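One protein chain omitted, others in place.
Chains: A, B and C, in written order; residue numbering restarts at 1 for each.
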Amino acid sequence: MDDTRQPALGPDFRSDNVGAASPEVIEAIARANRDTATGYGGDTWSTELQQRFSDLFEARARVFCVATGTAANALSMAAITPSWGAAFCHERAHILTSEVNAAGFFSGGGLIVTVPGPHGKVDPAALDAAVAAQGKGMMHRSQPASLNLVQATDLGAVYAPAEVRAATEVARRHGLKVHMDGARFANAVARLGCSPAELTTRAGVDILSFGMTKNGGLLCDAIVVFDDEVAARMAWQVRRAGHVWSKGRYAAAQLLAYLDGDLWLRNARRSNALATRFDEGARGIPGVSLWAPIEANEIFLRTTPRVMDGLERDGIRFVRRSADMARFVCRFDGTEAEIDALLASLRRHASNG
Amino acid sequence: MDDTRQPALGPDFRSDNVGAASPEVIEAIARANRDTATGYGGDTWSTELQQRFSDLFEARARVFCVATGTAANALSMAAITPSWGAAFCHERAHILTSEVNAAGFFSGGGLIVTVPGPHGKVDPAALDAAVAAQGKGMMHRSQPASLNLVQATDLGAVYAPAEVRAATEVARRHGLKVHMDGARFANAVARLGCSPAELTTRAGVDILSFGMTKNGGLLCDAIVVFDDEVAARMAWQVRRAGHVWSKGRYAAAQLLAYLDGDLWLRNARRSNALATRFDEGARGIPGVSLWAPIEANEIFLRTTPRVMDGLERDGIRFVRRSADMARFVCRFDGTEAEIDALLASLRRHASNG
Amino acid sequence: MDDTRQPALGPDFRSDNVGAASPEVIEAIARANRDTATGYGGDTWSTELQQRFSDLFEARARVFCVATGTAANALSMAAITPSWGAAFCHERAHILTSEVNAAGFFSGGGLIVTVPGPHGKVDPAALDAAVAAQGKGMMHRSQPASLNLVQATDLGAVYAPAEVRAATEVARRHGLKVHMDGARFANAVARLGCSPAELTTRAGVDILSFGMTKNGGLLCDAIVVFDDEVAARMAWQVRRAGHVWSKGRYAAAQLLAYLDGDLWLRNARRSNALATRFDEGARGIPGVSLWAPIEANEIFLRTTPRVMDGLERDGIRFVRRSADMARFVCRFDGTEAEIDALLASLRRHASNG
Partner (left out) sequence: MDDTRQPALGPDFRSDNVGAASPEVIEAIARANRDTATGYGGDTWSTELQQRFSDLFEARARVFCVATGTAANALSMAAITPSWGAAFCHERAHILTSEVNAAGFFSGGGLIVTVPGPHGKVDPAALDAAVAAQGKGMMHRSQPASLNLVQATDLGAVYAPAEVRAATEVARRHGLKVHMDGARFANAVARLGCSPAELTTRAGVDILSFGMTKNGGLLCDAIVVFDDEVAARMAWQVRRAGHVWSKGRYAAAQLLAYLDGDLWLRNARRSNALATRFDEGARGIPGVSLWAPIEANEIFLRTTPRVMDGLERDGIRFVRRSADMARFVCRFDGTEAEIDALLASLRRHASNG
């Protein structure tokens, strides 16, 4: 069965959220389905989760399971942005482009100020200038409050630890708290081969959206808070947002399974590897270029509508972002054959360009 | 394994959310775990769900899967209560007592006005008086906007169709929209033996929180909207609230399984039957009385701290609501033996009273 | 000229806001109308105001001029009530009955919990019980955050300093911040003969709505904050609410004139004296009773619709609050003759009762 109306369908690169969930995660749900358990996070799975994340990030962490990445991002940003505050993010950041004002809604009107930078990364100097221009302390100006970094970025690149630190140091100097939108955090860690702490707790991040959905999860992501004061408020904020499950064990069990045996990194390595396979295979193709280096599992192709038409005729499924940008997302449950089919189709149509 | 720290534990009546999920629901998740599917509700499961609910309620319905009952209630109430509005509910209503201001938050400050009534039911005459007293059209008064009915009620009673209509007719006369908090809607339908439509679309309900979590679900409830204009806004409101799952098939599949073969009613009949078994068994016990007739799966016992102490010593798990109210919730996955143990313990301690 | 459509009109007791402004206040506006002045509170009038209020309340105070008492109350309550918080107030409190959810709106959904008590005063024991019942720390309960006291009360009574302290001590014990709605603060101080500090800074009040409009002002009230942390946030909150006048000198000049030569107390003594004149004159009238002792400038008469009809036929203007409650407000610009006319009319109709 397929859920679309088109007749013959080829490889599906529309998003990592069109893919399946890791069987291990679903099995964990099934395994948790016995006996009774205290509700609202009072269960043993949820308790264990707190310790597991503290270990993973080498710092005291408080974890809140929430339904979606949008919820994780919006609640995180709202927790560090007052209604009179300005939140700085890259001009392609997901909170700005794809979450229907969720951050603004939860923060009671916090302003989003965009910052440029290559490949979806906030440029530290541009951030410095933007924050300075925002007029801290000037009573008629939205007050600089927070920074949002997307890891991997919305163009598929990855911040190295030093790059995260460069941005957070600017933030810290101006008194901003830092949120990392880690919808594809696993892909970044897997690519960099560093520890999760190097990208977060040791790099100036106060609060993290820890994504699972796009990398083998199904209905659960997490907010990980490294700042005690923010965490104390968050406990109420998530509840008031309808994001605390009464049968919390079924959410916590998913996240535990996701960490067990490094499933999260194994999945990310698979989708990353598919993207890398594309990257290597595409190098010889004339007229094919990228919006950003392929460092996670996403490919942003700079191409023409004619080439996009050709790919679609071949049954390749992807997203047209604009007349010259096509997005292809590799999934942990994708295959090398699909990449090869994409490459073949691309070769055919690009060379005809 | 048990998730609490106490050594020997007996039957668990703390809530229906301490219980398990129906295996059918988890199996449906597993079955949906194949191929790719369009994200954000564009999948075939979600599409089918729309039709299934329209059929179930014999009217055009728009369904939104959300993470929790709090989300369902708060988003529903906010959809029919402007920030200057007054929402009427029973003085024991869940939105008032147990959702940390979620309805107020999502509505931008909507006021909750309480109405008395027996057994957790809004009394129509009291509602009429309360709405009249609220001062519709008077510019300094919060404006009457909405009515919240809880089915089954927060004291475990059930509104018969005529009782729903009696309340909604008052609401309609005053121009209020009507939300039904159906966290235990299945229990009410199962008890009454009527059709879902008789309690909702044919009884003046505009929007329904359709609970699954407490009755065999795990991480998903639903908002069912019968008013087209409200539904159009809701599509944005749920998204902006972080309550639209990208992998929507895994939510929709749960709800489909819940409806398949009337699983929802079969589960509710089991928990109802356990409550009835208690009801019948408790009749002979001296000094035992109820806060409301047992009509769903909840038992609100009027008793003494001494009796509660005795039950706890016997390992019975329940919730002390106040010095003279103890709540026991029967679960679809509970057993007759557990009820009998509760009755035996109660008999022992009540007679010593 | 009169602004109503009725032909012959007698004494006007509808509210203190139907009355005039003190000429001194308008003259102060005219006097401030020269030269240029730094905007947004950077002018010398505004600067002087800060010191004047600190002196008046014998503590460091930060004053914010705002347009209305509703703004003062709502911004104050929101400053001490998070969106997941519960605000306690008397069941007749103005923020609940007469401000169209303003406090809920500005706080992002803060819940209002009512507390009974005689004559519009929050009863300390009832407050204690209400806060305890609210379930501090229980994750599904709106969290106790703030207390609102109305001085003079919404039934025209006055809290003595010891009564304020009795209530704020309960609040303090439970960790609540305290707001005093002083729409008629001047009337209370004038009646009690105590110092402003005795009713506020020395009695546990954190933030005060200092009313001027009802007592000789026209378009300006003030928020007086005694808590530095609250004040720091308030500076942004008032601005974001559109309640910071760019030509702030014209607001500050009004408040300065209001304090100069104790105009505020002189005005209050006049309206209080009229109320007292009524009180004394009414004692001999059969069948006349009061909802609360007359301690400020308001009279809440317990009477019948027939008597109210009679008063209206005599041209007396007042507000029917309910079938057995008629409100009469004495104004600083009212006259003894008006009181005598009211008494005469009342005597005529009450004795016919």
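Keep this in mind: a contact is a pair of C-beta atoms (placed from the backbone, for glycine too) under 8 Å apart; a residue touches a chain by one contact, two chains touch by 3 or more.
Just so it is clear, the model here is predicted, and its values are computed rather than measured.
The chain not displayed here makes contact, within the full complex, with A, B, C.
Interface note: of A:18, A:37, A:93 or A:111, the residue touching the hidden chain in the full complex is A:111.
Residue-wise, the contact with the chain that is not shown comes from A:141, picked out of A:52, A:141, A:172 or A:348. Set against the missing chain, the residues C:38, C:51, C:289 or C:351 yield one that touches it, C:38. Here the missing chain is touched by one residue of C:56, C:80, C:102 or C:330, and it is C:102.
Of the candidate positions C:176, C:190 or C:251, contact with the hidden chain is made by C:251. Residues 40, 82-84, 108-109, 139-140, 143, 233, 235-237, 239-240, 244 are the ones on chain B that touch the missing chain. Touching the omitted chain from chain A are residues 83-86, 96-112, 139-143. Considering the complete assembly, chain C touches the hidden chain via residues 1-4, 12, 14-15, 17-21, 23, 26, 29-30, 33-40, 42-45, 47, 66-75, 99-102, 105, 213-214, 217-220, 236, 239-247, 249-251, 331.
We adopt the following convention: only the chains that are shown with their structure count from here on.
Distance between chain A and chain C, defined via averaged C-alpha coordinates, is recorded as 51 Å. Distance between chain centres (mean CA atoms), chain B to chain C: 41 Å. Counting partners per residue, chain A has 40, 236, 239-240, 244 as the residues that reach two or more other chains.
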